[in-house]
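Of the protein chains in this complex, one is absent; all others appear in place.
When the chains are written out, they are named A, B and C in that same order, and each has its own residue count from 1.
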Amino acid sequence: MKKLIALVLAVMMLVPAFAMADNVIKIGVFEPSTGDNGAGGKQEILGIEYANSLAPTVTIGGEDYTVELVIEDNQSLTDKAISAAQSLVSKNVSVVLGSYGSGVSMAGGDVFAEAGVPAIGVSCTNPNVTLLCDYYWRICFLDPFQGTVMANFAKELGASKAYVLTMLGEDYGVGLGKYFVDAFKNLGGEVVEENFTEGTSDFAAYINNAVSNGCDVVFAPCATTYAALIIDQAAAQGVTFPLLAGDTWENSAILNAAKGKDIKVYCSTFFDENDDAAAAAEFVSGFKAWLNADEGKKTNNGGNDIVAAVSALGFDAYNVALAAVKAADSADPAAIAAALPGVTYEGVTGAIAFDDVGDAKKDMAYIKYANPETGAFDFVKTQSVGQ
Amino acid sequence: MSEVKTSGNNVLRLTDITMQFGGVVAINNLSLEVNTGEIVALIGPNGAGKTTAFNCITGVYEPTNGAVYFHGKPIAVNHPQGKMIKQYGGINADKYKDQKAVVYTPDKITHMGIARTFQNIRLFKSQTAFENVLIGTHLRRTSNFLTATFRLNMKEEKAMREKASQLLEEVGLSDVANELATSLPYGKQRRLEIARALATDPTLLLLDEPAAGMNPQETDELGEFIVDIKNKFNLTVFMIEHHMNLVMDISDRIYVLDFGKQIAEGTPDEIQKNPVVIAAYLGVDEE
Amino acid sequence: MKKGNKRLIISLIVVALFYAGGCLIEHLSGTTSMVVTVLQKGAVYALIAVSMNLLNGFTGLFSLGQAGFMLVGAYSYAILTIPMAKRAAVYQYYNGGWVQFTIGVLPALLIAGVVAALFAALIGLPVLRLKGDYLAIATLGFAEIIRAIVQWDTIGPLTNGSNLLKTYPTLKNIMPGNTVLFTFIVVGICIGMILLLINSTYGRSFKAIRDDEVAAEAMGINLFHHKQMAFVISSFFAGIGGALLAMYQGSLQANSFKSAMTYEILLIVVIGGMGSVSGSIIASFLFIACSEWWLRFLDAETMIGDFKVPLLAPGFRMVVFAVVIMVVVLFFRKGIMGDRELWELGSRRKAKGGASVK
Partner (left out) sequence: MFETLLPYLLAGISVGGQYALIAVGYTLVYGILRLINFAHGDIFTAAGFFMIYLMASLPIGLSIPLVIVLTVLLGFTVERVAYKPLRTAPRMSIMISAIGVSYLLQNLMWYITGGLAKQYPVLPGLSETIQIGSATTKLVTVVTPVLTVLLVIALVLLIKRTKIGMAMRAVSVDFETSQLMGIKINNVISVTFIIGSAMAAIGSMLYFSNYTAVTPTVGAMPGLKAFVAAVFGGIGSIPGAMIGALIIGICENLIKAAGWTAFSDAFTFALLIVVLLFRPTGLFGEKTTDKV
């Protein structure tokens, strides 16, 4: 028995993990499909898959290469993310897309950098993703921007004292919260900051704190799991002030939580499905059709055909990757990495061009309102720091 | 306080020991002496509190009242405290009031030179006979965990091992040195437990029913064995035993305990004639 | 005794071959291949599992604080080794943080262990007086408390609060191309020390305490003193293990050191066999290889032609895993090695029952 185990072990260890057919270029998809951010991750994957269904091949050196998507679940956990990233790298992907959530992206970043595989961040908004990793690019806006935007918006709603609630140990929320706080204070507002610990279900006390501190707006960037609870319990306690959050809240989980309740929920996001720009409109209609054609995809989207901004970003990310491959005219990661900085692309989420850190130069966020009656997101306005 | 003066050569000395669990008085005002070189037996019907007495001596229990002296040095002194003051069912409580309570943990007491065996054998089950005895020698180590880990204590380690195998020799278990302790036959396990106790270099050896579950012949051998090691390691032996012939054969003096009270004390012949003792034992037989 | 020596030599040769193999594989398949990942992480987990085994398997103390001590070790290492140039960026919200110096990797590893050991010494004072499962739950609690403190915003300038620590020297940039060798060397030295301790007179008395506390105390073994010793030493190596894990991961977040991690390690120890160092080592490599590599396919929805393989979906891997573990716990309670070591196989101490059996 033991000998057998030992033997198997030895053999498996010696199997080199190499295997590559020709005329196939592998694009790694580094996304959570389980865990706190699973919902958003799945929507992002959908966007990527849709893009892939439209552009399944790419020409390199005159030859057509079929694009194979290699999807790994990073489970929304920084430690699991590392092995997920390693598994992608070991499958010889040429470029990586993802992830939803900044923590996992930063964790995976090292692995990609180590292997010299370029990664394109889809909706990870923490500055350090690109700042501390030379192989990470990103097509969405950053938290300092988003935080400022929401602070401005809060002021416009007439708020003077904000209650900022973030999850202890979640760098995305804590980071975004900090930027919001700075911006809001600069605008002359007061702030009460508090954390909840992972696995918290009981938010009653936090809502009470917000009320008893006389806050007139809540900013709670966190995973949708907790968002749903916060909204539900805020409504249960009949709060009158609005709840604000970042991109994560643009999710059907939020709509379900807010539906039929007397509560005002706003979030900032990367894209609006009612955008009348031609590209966007085309994408939206196409994507809806594609979703409705397949129940499985629809469930992954949260059971409806509402187009999430992260899906749009996923769509753009894939096309940016293809553009980079074309520019490099090679499936070699190094070449693609070299080509990426020069890539520019007219995406459905706006024009994408990278600055020297590797971030897309984006200066506009879409603010949406979770409409309790219709159970859909209403577009409120676009906002940029300028205002 | 007259009791506390020690009469010269006694090794162990209990004065007014009372052990009470909640309302139950397990030992009631027991006083006894064990002198150097003696073999003293503590007998009595089941539940008379013999093992409890051992536990008070070895620091497993803290007596409710009374004192234990070892070579004249107090190793346990106590008087009813807290809610025990109300509950206390024994006597002579006030005699120890103004003495400060003395408590030692079992390991300290073993360190002072009292070693014991257990009524229900307690060998280290995953260890071999040899290792069991070897563990007994750990107590007299001079090395700390660093010197031991990095093997800077080779000399001592060697000495320990020699001593252990020597002891196994003494008790006639060398042939089974590498057997699992728990795989040994009953009699050998008892001997092993004694060897393990001897490994701690005791001056007083407490044996809790060493002959339990042995046939007459084994018992006789054990008797000789006890006397034998007593002389070889010049020990004092204090034992609890039910096998009367063994007790009568080897012990110099006998204490009889019944329902926690001492009902008799004396030489084997005296005890055999003692009506109270006989009554106590007959009483038991009736049940 | 001679036979023992021969076995020792043989097993040393085996170890040497294993080391050589490790390096060879790395040079053949490149640092980023899955097999190398498994070798690195497996080795790290081996150390952690052995350190836990020292406590649960050899001393019979059911402690569930391992993740907490790994956390302490990992953070101590990372905080001390992040290069000055990068601190401003890493501690972006705490303008550079408090610590304004950097030390070498090896001293940092050592300090990681020492700090973890100090924590253990403090926690041990109260907790080790508790028995059995109370000890388990109390240590579990302390691990959680430590995590809460590390993430606490107020000491953010030290721990970077909830945010990742990055840019500290990782396996890759210490011995480029020889990451496996480095890991194996450090882990090897640590496990070697643990082995020496276990086979010393102190190790024997640990086992005595495990087998029978009352008898051990009657043998003059000071229970608390020895338990404390085992606890502190175990935590020392858990700390180093945590630091190595940080080096392996390349980025560090308190969030990942949950009780789930402790459970994983505990299960590794059980699979390997309570009270068997070699068992823990084997089990670690098996566990990591399966969870990170061989069983990954279970998580991927795969089509064979038009036929969709049933059950395969994200999360299935962990289910299979948990089932296997339950089977081991219920039907092979001795685990792979029982409480024997590789070099004892075929020796005449057969009937020997492990701490977790009979």
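Here are a few things to note about the model shown:
Definition applied: a residue touches a chain if its C-beta (ideal position, glycine included) is under 8 Å from a C-beta of that chain, and two chains touch if they have at least 3 such contacts.
Only a predicted model underlies this, so the values are computations on that prediction, with no experimental measurement involved.
Only one of the listed residues, A:T57, A:S160 or A:N209, touches the absent chain: A:N209. In the complete assembly, the contact with the undisplayed chain comes from C:G141, out of C:G141, C:P157 or C:G188.
Touching the missing chain, out of C:I103, C:I189 or C:V319, is residue C:V319. Panel shows chain C; residues 56, 60, 62, 126-127, 129-130, 132-134, 136-138, 140-142, 144-145, 148-149, 151-153, 214, 259-260, 263, 266-267, 270, 274, 313-316, 318-319, 321-323, 325-326, 329-330, 333, 355-357 of it touch the chain omitted from the view. Considering the complete assembly, chain A touches the hidden chain via residues 33-35, 38-39, 75, 168, 194-197, 199-206, 208-209, 211-212, 224-226, 228-229, 232-233, 235-238, 253, 256-257.
The criterion applied here is as follows: only the chains that are shown with their structure count from here on.
Legend note: the chain whose CA centroid lies nearest the centroid of all displayed protein CA atoms is C. Between the CA-based centres of chain A and chain B the separation comes to 72 Å, rounded to the whole angstrom. Put simply, the C-alpha centre of chain B and that of chain C have 43 angstrom between them. Residues of chain C found to touch two or more other chains are absent.
Remark: chain A residues 2, 5-6, 9-10, 12-18, 33-34, 71, 73, 77-79, 82-83, 86-87, 89-90, 103, 106-107, 109-111, 114-115, 127-128, 131-132, 166-171, 174-175, 178, 193, 195, 197-198 touch chain C in the complex. Those residues of chain B whose C-beta lies close enough to touch chain C in the complex are 58, 60, 105-108, 110-111, 115-116, 118, 122-128, 131, 134-139, 141, 143, 145, 148-151, 153, 157, 160, 178, 180, 182-183, 196, 199-200. On chain C, the positions that touch chain A within their shared complex are 21, 25, 28-29, 31-35, 37-39, 41, 86, 89-90, 92-93, 147-148, 151-153, 161-164, 166-167, 170, 172, 248-251, 253-256, 261, 282, 285-286, 289, 292-294, 296, 299-300, 314-315, 336-337, 345.
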